[in-house]
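The other protein chains are all here in position, but one chain of the complex has been omitted.
Chains here go by letter, A, B and C, matching the order in which they are written, and residues are numbered from 1 within each.
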Amino acid sequence: MKNRIQKTLANNQKIVSIYFTAGFPNLNDTCTILEKLEKAGVDMVEIGLPFSDPLADGPTIQESSTQALKNGMTAVRLFEQLKDIRKTVSIPLVLMGYFNPILQFGVEAFCQQCKAVGIDGLIIPDLPVDVYENEYKHLFESYGLLNILLITPQTSDTRIRTIDSISKGFVYMVSSASVTGSQKGFGEAQTAYFQRIASMGLKNPLVVGFGISSPETFAQAIEHTNGAIIGSAFIKHLREFGVEKIDQFIEKIRGH
Amino acid sequence: MKNRIQKTLANNQKIVSIYFTAGFPNLNDTCTILEKLEKAGVDMVEIGLPFSDPLADGPTIQESSTQALKNGMTAVRLFEQLKDIRKTVSIPLVLMGYFNPILQFGVEAFCQQCKAVGIDGLIIPDLPVDVYENEYKHLFESYGLLNILLITPQTSDTRIRTIDSISKGFVYMVSSASVTGSQKGFGEAQTAYFQRIASMGLKNPLVVGFGISSPETFAQAIEHTNGAIIGSAFIKHLREFGVEKIDQFIEKIRGH
Amino acid sequence: MKYNIDSRGYYGKFGGAYIPEMLYPNVEELRENYLTVMEDPSFQKEFNSLLKDYVGRPSPLYFASRLSAKYETQIYLKREDLNHTGAHKINNTIGQILMAERLGKKRIIAETGAGQHGVATATVCALKGLECVVYMGEIDIERQAPNVARMKMLGATVIPARSGSKTLKDATNEAIRDWINNPIDTHYIIGSVVGPHPYPDMVAKFQSVVSAEIKSQLLTQTGKDAPDYVVACVGGGSNAAGAYYHYLENTDVKLIAVEAAGYGVNSGESAATSVLGKEGIIHGSKTLLMQTDDGQITEPYSISAGLDYPGIGPMHAHLFDTGRAEFVAITDNDAMNAGLELCKLEGIIPAIESAHALAIFEKKCFGKDEVVVLSLSGRGDKDLATYISHFNLI
Partner (left out) sequence: MKYNIDSRGYYGKFGGAYIPEMLYPNVEELRENYLTVMEDPSFQKEFNSLLKDYVGRPSPLYFASRLSAKYETQIYLKREDLNHTGAHKINNTIGQILMAERLGKKRIIAETGAGQHGVATATVCALKGLECVVYMGEIDIERQAPNVARMKMLGATVIPARSGSKTLKDATNEAIRDWINNPIDTHYIIGSVVGPHPYPDMVAKFQSVVSAEIKSQLLTQTGKDAPDYVVACVGGGSNAAGAYYHYLENTDVKLIAVEAAGYGVNSGESAATSVLGKEGIIHGSKTLLMQTDDGQITEPYSISAGLDYPGIGPMHAHLFDTGRAEFVAITDNDAMNAGLELCKLEGIIPAIESAHALAIFEKKCFGKDEVVVLSLSGRGDKDLATYISHFNLI
């Protein structure tokens, strides 16, 4: 039985994936946003569980997290909101969250809830690979959750191969060494990096994240990879237009 | 030939002496003040040569000095003003000044000028006894100037006797250890001090200064001594009334 | 080695390196090299000579006779306030700048709370001619203005952290973000025994000079090299780590850690992590931290910018967990009074951080002959405005 992430990436060579912070702009926008994203043709979504101290995120996602927490978003509430999501949404859903709230929830309980509502994978930026392998891999796998690991331009080839070997869904390629939202456009160094990794022949598909904010960057990102994740640019759209015009945003990014 | 100071103190058992700062309240008040003081029956006058940093003086005399300097008073000008003073004033005149301006004038030139205008004595609070004896006694004496030395309640008996032996005009008894103008009235300690010194049988007359501001303090001061010097109280009078009503001030102090 | 770090980078169950992959190369480079570099004789030589000739070490161990008389015990103050730049923080920044230099780094970043670590970092950057960027919470920028001025004089760029409680925690987030964005030529000089392994251990080792000196000074002054108590305030815990270090395994020496209770431990305005905290992850380390039931990090409060932090270093979490150290929480008011008392009795104006440690004497009785060594972690020059307004001294 293949996970939805794996299926999507197997079917579709160039996916578009969207990140948004749960509870932003309004506490109960989560399902609406998910439904509209699916309808707009998005291939996969990362739902961010907001955290007070999101140290890998740039100002846009930070602010959306602060707002979401102010709105009252919690893990309990998010699972509550998502409990019937699989009735209306069928694209793969990845939950992205920092480790501390998950730890407080209880890692096993958290996995259980993810499985119950139909989450396919997790991105936990501050859960290091070795701790995952030694302590949580078994648990994640027993609940059918793919743990998505990151690589960056600074990650060594050896480590990339290790990460590839542990990964099951895709490898999250951080476009450049930077927090989210801090890239203006991709230069030669990044293109070279995309090419370099693509030519390594990893077993996992590659999806690029961080800094994708325009049709151009999207196009550059997917040239050598299997897809791209748009975060800050989408949060800015939500800030300006709320849950309206999501389809227009997606159309624009895809460049048609 | 006796000095005027000596004569006055020999004639008059209880003298009243007035201190004022030359050049205050107005630059050219010096002679007027001297004449009025003599007319009011004052027995002796200390003319203060103003100094920028009069560290043995309280705020009243300090301020008068600052004003006098602003008005343009200098040693040269003072001697100029006093050049004919002996035509109108016959009571003893003592020049009181800090050592530095005298040093800059040239000590011998200063003595010469003093003699020329008819000054009888000098009070130089920061010229110490030993420096005076070793370096300047000869000079002062050759110009017929009496150097008036101070004693305080803290001066030891031995030192009082030394000072008495060096002194020729009178011994200036500082009423209490304090800068000028800082006494409210005389208490037991001071009266005891006046008595103690009086009973030492010094060869010089005693004149009390510092803190005499009222008929009461004046009366207390002269009970056991030969006279008293009024400074700050007179400066305050000048500040309020200018050169007018000097006679009234003197009458009041004398207590009749 | 029961209370020190293990080979995996943990103190008992606390520590580790919970960092995003973006930081992995930086932290790994450090982890692989720090012990080798530190043990290198040329490193040791330069480190020790700067501590001596530049920082002014050894700092005195001063027998505070009037304070001792008042509290009827034997109080020795370890005078880190006399160090160049005014606190213990410089011991660590000297070490780390030499480390950064040997790792070929060209740019330095740091977070700061009280500003002491920021000043100490700006100082060593000036000394080595390296670019320096310091992140500081907007509230701390206000309440520690003299230190902001000092950093500017030293040529550092001070960037205000405007998120969260606008204090130390948020400044640390910003510094980590900077490091993520500048992974190659930048070294992050963390200011306390916090952060991912190997930081807590590295910082503790640089600060351990404090207890090394205490041992030899105490031996000279009292004939014994170990006191009955070592008392230190704990923000992240670096001055405490330094003062405890060589006594960790000697359980005859009782360790007291003083935390900031703000308006009171249960007032909702506090930074008393050991009482209010639970196990979790903050700034790359598993430790005790103040957090909501949902695992959101709580915004702490203390009058003292250097203690206004919702976590403690993993060493201290372990010392608390095992009972090796006694933890005491001191309110703003008690700390301020203790600070003023030291001024009046000993002529020493302590940092408000250190004043928290000093308040122990009103809280706890010590024996007449017991020797209490207290880490006077810094001087109060940076805190004058706070003292003056607290006591209405104008």
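We adopt the following convention: a residue touches a chain if its C-beta (ideal position, glycine included) is under 8 Å from a C-beta of that chain, and two chains touch if they have at least 3 such contacts.
Since the model is a prediction, treat every value here as computed from it, not as a measurement.
S.K.: What shown chains come into contact with the chain that's not displayed?
M.R.: Result for the missing chain's touching partners among shown chains: B, C.
S.K.: Touching the left-out chain: which of B:F20, B:F79 or B:F105?
M.R.: Of the candidates B:F20, B:F79 or B:F105, B:F105 is in touch with the missing chain.
S.K.: Using the touch definition from the top, which of C:M22, C:V37 or C:A122 touches the missing chain?
M.R.: Checking the options C:M22, C:V37 or C:A122, the one contacting the hidden chain is C:A122.
S.K.: Quick one: say which of C:R8, C:K52, C:R162 or C:K363 touches the chain that got left out.
M.R.: C:K52
S.K.: One chain is left out of this view; which of C:I19, C:I75, C:A114 or C:L154 touches it in the full complex?
M.R.: Of the candidates C:I19, C:I75, C:A114 or C:L154, C:L154 is in touch with the missing chain.
S.K.: Could you tell me which of B:I5, B:I47 or B:A75 touches the chain that is not displayed?
M.R.: Only one listed residue reaches the unshown chain, and that is B:A75.
S.K.: Mind listing the chain C residues that contact the chain we can't see here?
M.R.: Its contact residues with the unshown chain are 52-54, 56, 59-63, 66, 79, 81-84, 86, 122-127, 129, 146, 149-150, 152-155, 340, 343-349, 380-381, 384-385, 387-388, 393.
S.K.: For the chain that got dropped from the picture, name the residues of chain B it touches.
M.R.: With respect to the unshown chain, the touching residues of chain B are 51-56, 58, 62, 66, 69, 74-76, 98-105, 125-129, 131, 149-152, 154-156, 159, 174, 177-179, 182.
Please note the rule applied: only the chains that are shown with their structure count from here on.
S.K.: Per the contact rule at the top, check every chain pair and give me the one with the most C-beta pairs in contact.
M.R.: Max contact pairs: A-C.
S.K.: Which chain, with its centre taken as the mean C-alpha position, is closest to the global C-alpha centre?
M.R.: C
S.K.: Taking each chain's centre as the mean of its CA atoms, how far is chain A from chain B in angstrom?
M.R.: 96
S.K.: Measure off the straight-line distance from the CA centroid of chain A to the CA centroid of chain C, and report it in whole Å.
M.R.: 37
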